[in-house]
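Got a structure for you, written out below as structure tokens; questions coming shortly.
Every protein chain except one is present and positioned as in the full complex.
By letter and in written order, the chains are A, B and C; residue numbering begins at 1 in each of them.
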Amino acid sequence: MNPVNYLYLSALLFTIGAAGVVIRRNAIVVFMCVELMLNAGNLALVTFSRMHGNLDGQIVAFFTMVVAAAEVVVGLAIIVSVYRSRHSASVDDAALMKL
Amino acid sequence: MGAIATAAVPAARRELAKWLALGVSLATFVLAAVIAVRFDPDGDRFQLTESRAWIADFGVRYELGVDGIAVVLVALTALLVPFVILAGWRDADPAGGSAASTQSRWRPTQGFFALILAVEAMVIISFLATDVFLFYIFFEAMLIPMYFLIGGFGDKAHEHGEEEAARQRSYAAVKFLLYNLAGGLIMLAAVIGLYAATSDQLGAGTFSLQEILQARGNGELELSTNTERLLFLGFFFAFAVKAPLWPLHTWLPNAMGESTPPVAVLITAVVDKVGTFAMLRFCLGLFPEASDWATPLVLVLALVSILYGALLAIGQRDIKRLIAYASISHFGFIILGIFAMTSQGHSGATLYMVNHGISTALLMLVAGFLISRRGSRLIADYGGVQKVAPVLAGTFLVGGLATLSLPGLAPFVSEFLVLVGTFSRYPVIGIIATVGIVLAAIYVLVLYQRTMTGPVTEKVAKLPDLRVREVLVVAPLIALLVGLGVYPKPLTEIVNPAVEHTMSDVQKTDPEPDVTPVEAAHE
Amino acid sequence: MSKGVHSLWMAQDGVDKIEAPHIEYDLLAPTLIVVGAAVLGVAVEAFVPRRHRYVVQVGLAVLAMAAAFGAVVTLAATGHGTDEAQTAAMGALAVDGPALFLQGTILLVGVLGVFTFAERRLDPAAHGNRVDSFAAEAAAVPGGEAEQSAVKAGFTTTEVFPLLLFATGGMLIFPAANDLLTLFIALEVLSLPLYLLCAVARRKRLMSQEAAVKYFLLGAFSSAFLLFGIALLYGYAGSVKYAVIADVVAGNPQNMTPALADTMGNDALLLIGGAMLLLGMFFKVGAVPFHMWTPDVYQGAPTPVTGFMAAATKVAAFGALLRLLYVVLPGMKWDWRPVMWGIAIVTMVVGAILAITQTDVKRLLAYSSIAHAGFILAGVTAANEEGISSVLFYLAAYGFVTVGAFAVVTLVRDAGGEATHLSKWAGLGRRSPLVAAVFAVFLLAFAGIPLTSGFAGKFAVFKAAAEGGATPLVVVGVIASAIAAFFYVRVIVLMFFSEPRPEGPAVTVPSAFTVSAIAVGVAATLVLGVAPQYFLDLAGDAGVFVR
Partner (left out) sequence: MESLIGLLVAAPLLGAAVLLCGGRIPQIDRTGHWLGTVLAFTSFVLGLVLFADMLGKDGEERALQSHLFTWVPVEGFQADAAFQLDQLSMTFVLLITGVGSLIHLYSVGYMEHDERRRRFFGYLNLFLAAMLLLVLADNFLLLYVGWEGVGLASYLLIGFWQHKPSAATAAKKAFIVNRVGDVGLSIAIMLMFVTFGTFAFEPVMNSVGETSEGKLTAIGLMLLLAACGKSAQVPLQSWLGDAMEGPTPVSALIHAATMVTAGVYLIVRSGAIFEAAPDAQLVVTIVGAVTLLFGAIVGCAKDDIKKALAGSTMSQIGYMVLAAGLGPIGYAFAIMHLVTHGFFKAGLFLGAGSVMHGMNDEVDMRKYGGLRKYMPVTFVTFGLGYLAIIGFPGLSGFFSKDAIIEAAFAKGGTQGWILGGAALLGAAITAYYMTRVMLMTFFGEKRWEPDANGEMPHPHESPRSMTIPMILLAVGSVGAGAFFDVGERFVHWLEPVTGFEHGHLPEGLSVAMVTGATVTCMVLGVAAAWLQYGRRPVPAAAPRGSLLTRAARRDLLQDDFNHVALVKPGEYLTRGLVYLDHKLVDGIVNGTAAAFGGLSGRMRRIQNGYARSYAVSMFGGAVVLIAATLLMRAV
């Protein structure tokens, strides 16, 4: 199978993720969309790694997973504490500061 | 030489701030006098030079030096500041016992005098700088202390009460700063442009006036017409704001109107001179061809300034604003003299800077004494002061007469030189400019008539005459006005060689008279 | 690339032949010290009794920063900034002039950051315990019982110090990163602690949490773009190493493979990848239109954090951006320069204009930082050596001013904590002339008035831009400066020329920590303004990137 198709898939995933970030209100979902974008990146990296025949891309992908995990730790902590003080996980509710 | 800068900077801190400030300013004056004496009119163009690397990366050197034009202006500055300090002796005293003064650590008195000295130092360095960048730095930096002087120590007198006065004051201060900052930033662009041009053609960028002049002289530095014009405009804009030239003048009436009289003197008599001085030294020196190109425009603007300033002065209701507009008119004359590109014009403009400084200082300070007595700046609030306070009125009249360039007083010499210088190259403009002297008579005399003559109004009746301190401020200024009016030779001798240099920079010669005189007037 | 560096990933000789990577510990010392101290800090949290933690953490943080700074100086002194510049850790990090200069700056700013973090005199003592700007227990619900008992017990969030060290560690790597992977990791290492730090304010906790959420979501969003950009660039060049990518971009790769020949032909990969990469950087520096998080986060985060973040992040991010543009992408200079021009112009103008109507001093400084990002971008576009050194200098100057300015903001307080609304600052100059004067100095430096560091920096970048042929940028910059001057002046007017309000805030007398932070800020502002030569030389010598 032509590896380029994986790239198309990755681009699609990335776009879906980005659209989700923009559209969805729930902070958790938004965050998941970001994860989707990261994973789209991973897919692209791995695909390119295959195309070029070296491992660099795969290594980066591994690192990305770790980073994503760390992000989850930090992100969920923040989102949860916000949820506890506001009883809402909607990003649109958090708009004290503007203008 | 460097001592001037450092000697003037230390800010007075103690209770003795006033005396200290006075002492420092007098010391500066003595130094300036020494410089003036040591300056040899027939010697090199720039003397007492000092040069040290400062910011090599920018090609900036700490380069000082005086030519004849600078030396008289330095002397003027050093001379006026002690008077300003003396005149402002009480201006910054905190309003006794008010709540604000007890609960705060605000120490206005020290600050006031420290700021004045800071301004003095920066102005002097601007006059001395022979490095474009160094000049620029101090040209801009002096805005800050000036800004605080205007905004922080403004005139409390206002027809709509103190709160309105405070509002007006900060408006004036902001306007002053923004105008000048905008001008300065545009100049900054031009300064950078100049550097880029020099580094392009000379290998290493430089800001040294002497190096640039030299390079231009021997053809190493050839600016393209467009570049030169753009750079000229950048520089000129900043100086025109500072000077101030119509239509960039509107900050001056506000600033002068709202600040205390000594500060107003500082603005118009000292700080603004940097603008005109810089036109003479930098615009003409660095960009002779562009200056030539812009001359018609500048002359017309100067002419408009002269007439417009004078007409607006006539229409003012506020004494200080009136003086401000009169100054605008006078700056028009100075700029006219500079861009007439004749020796008489240049000498006249230089003398004019000095004389205008002295005469405006006199007029403004006396007006300030008057205003502080009555607590109002409105002309309509006065009348008949002559009867109550004859010395005050008399000195005011002398100041007014100097402002309208009465022959025998110093400003006449310079104004006439400017007019002759302009006339010999641009007769029509010269003739229109002379209308300015009629208008000057109108605004001065109308002011004098309305404030000093007529029946004594009730509130004026108890005004005391000038105190000893105030006479001490006024008398030397009057003596100078008369002295320089009768015998300006010492000044002109210092200025003449510098003017010749400038004339050769712009590659101009005076127009020849139609007829060679049969014989010289004497000798 | 130096000879000793191998490609670990091309395991042609079998797994047992893999050489252990060669790590130059001495060259990496600054980063290692800071990160090591951070790890230690975490251990401290775990093992040291609560009452000693504060002292230990502060001491550890300051010590680590100082030691790291010493290491940087040593490296610089031994010529690693100039002649001996090289890459380290198998090409992952560069140890060269710009890197060392920026690391030094970050560390100094970091020390000042620690000082402001450690300040415990400002907030009124809660139940006899001196407290700092950070929440007693960040996990507790604001206003809840848990929080109250934590306050009563005198808890403080001493975890901020290790977090600060981690972030600093990330920042040290960021401008030194010499391949895309390191870049990405550094970005995350510096970002994640910052997200957390934003959330732990003692007062106005809702705003603090909101700031953290916004910063986090948008930050993660931007790192996703960055990652995808990395992927595309990797796809284009077949490597994540800067040097290799640069060669490929320039069109003369070292090892030509058929796959590479194929992807090299696809410019879209390069262009889109490059753009996404830049986007990640633009987000961090707060360039328009990726700036929108800046005001909200600056306002909501605890002020010491804001100061540190505003100064250090910008320094690190611009360092990384410079390296990207000058090392990786010089081959596509003609593509990115117009884009950068546009971004720089928009950033300068929008930042300046938006600041005019701000009413909160922290938001004002945020917009001002956006405008400054624009000025620095103008220097970046110069695309010459002058550009590098001028940007380095500007960053150093800007960093100190920013830390100092935010430190002053922490001092002005009323009953509700910091009084950041501008109307409350009215007449400050009459009540506390010294504080107001210091703040005025910072504002003037922001405005670029001569004899302050701001002017020297601005002049440097504009000069570089002009010499690089970007005259229109200079003109726009000058206009933006004029607009910007307006709002700085407005604050000064407010402080000095307005009558103080009877109910207005008071200036709290800080401890030596904040005093020294402010003092260093003022000193740096004036020294860099009056006698910038030495530092310009430093920046000038540091003006070459190693590949």
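By our rule, a contact is a pair of C-beta atoms (placed from the backbone, for glycine too) under 8 Å apart; a residue touches a chain by one contact, two chains touch by 3 or more.
Given the structure is predicted, the values throughout are model-derived calculations rather than measurements.
Asks: Considering the entire complex, write down the shown chains that touch the omitted one.
Replies: Displayed chains contacted by the hidden chain, ordered by label: A, B, C.
Asks: Considering the whole complex, which of C:Cys198, C:Val213 or C:Val285 touches the chain not shown?
Replies: Of the candidates C:Cys198, C:Val213 or C:Val285, C:Val213 is in touch with the missing chain.
Asks: May I ask which residue of B:Ala32, B:Ile116, B:Ala290 or B:Val499 touches the chain that does not appear here?
Replies: In the complete complex, the chain left out is touched by residue B:Val499.
Asks: List every residue of chain B that touches the chain not included in the displayed model.
Replies: Within chain B, the residues touching the omitted chain are 175, 178-179, 247, 249-250, 308, 311-312, 314-316, 342-344, 347-348, 384, 386-387, 390-391, 394, 401, 404, 406-408, 412-413, 416-417, 419-420, 423-424, 427, 430-431, 434-435, 437-438, 441-442, 445-446, 448-449, 452-456, 486-489, 492-493, 495-496, 499-500, 503, 510-522.
Asks: With the missing chain put back, which residues of chain A would touch it? List them for me.
Replies: Missing-chain contacts on chain A: residues 18, 21-23, 25, 30, 91-92, 94-99.
Asks: Just the residue numbers, please: which parts of chain C touch the chain that's not shown?
Replies: Here the touching residues of chain C are 213-214, 217-218, 221-222, 225, 267-268, 271-272, 274-276, 278-279, 282-283, 288-290, 292-293, 295-296, 334-336, 338-339, 342-343, 350, 353-358, 483, 486.
Following the convention adopted for this analysis, only the chains that are shown with their structure count from here on.
Asks: Taking all protein C-alpha atoms shown, work out their mean, then name the chain whose own C-alpha mean is nearest to it.
Replies: Located nearest the centre of all protein C-alpha atoms is chain C.
Asks: Sort the other chains by how far their Cα centres are from that of chain A and give me the top one.
Replies: B
Asks: What are the two chains with the top count of C-beta contact pairs?
Replies: Top-ranked chain pair by contact count is A-C.
Asks: Indicate the whole-number Å distance between the mean C-alpha point of chain A and the mean C-alpha point of chain C.
Replies: 24
Asks: Using mean CA coordinates as chain centres, what's the gap between chain B and chain C in Å?
Replies: The computed centroid separation for chain B versus chain C comes out at 45 Å.
Asks: Starting from the mean Cα coordinates of chain A and chain B, work out the distance between those two points in Å.
Replies: Computed from C-alpha means, the inter-chain centre distance equals 65 Å.
Asks: Specify, in ascending order, the residues of chain B that touch 2 or more different other chains.
Replies: Expected reply: no residues.
Asks: Scan chain A for residues touching two or more other chains and write them down.
Replies: Not one residue of chain A touches more than one other chain, so the list is empty.
Asks: Can you list the chain A residues touching chain C in their complex?
Replies: 7, 10, 14, 17-18, 21, 27, 30-31, 34, 37-38, 40-42, 44-45, 47-49, 51-57, 59-60, 63-64, 67, 70-71, 74-75, 77-79, 81-82, 84-86, 91, 94-98
Asks: Show which residues of chain B lie in contact with chain C when the two form their complex.
Replies: 53-58, 100, 103-107, 111, 136-141, 143-144, 147-148, 151-152, 166, 169-170, 173-174, 177-178, 181-182, 185-186, 188-189, 192-193, 195-196, 199
Asks: With touch defined as at the start, can you tell me which chain C residues reach chain A in the complex?
Replies: The touching residues are 7, 9-11, 138-139, 141-142, 180-181, 184-185, 188, 192, 195-196, 199, 205-207, 209-214, 216-217, 220-221, 223-225, 227-228, 230-232, 234-235, 238-240, 257, 259-260, 262-263, 295-296, 299-300.
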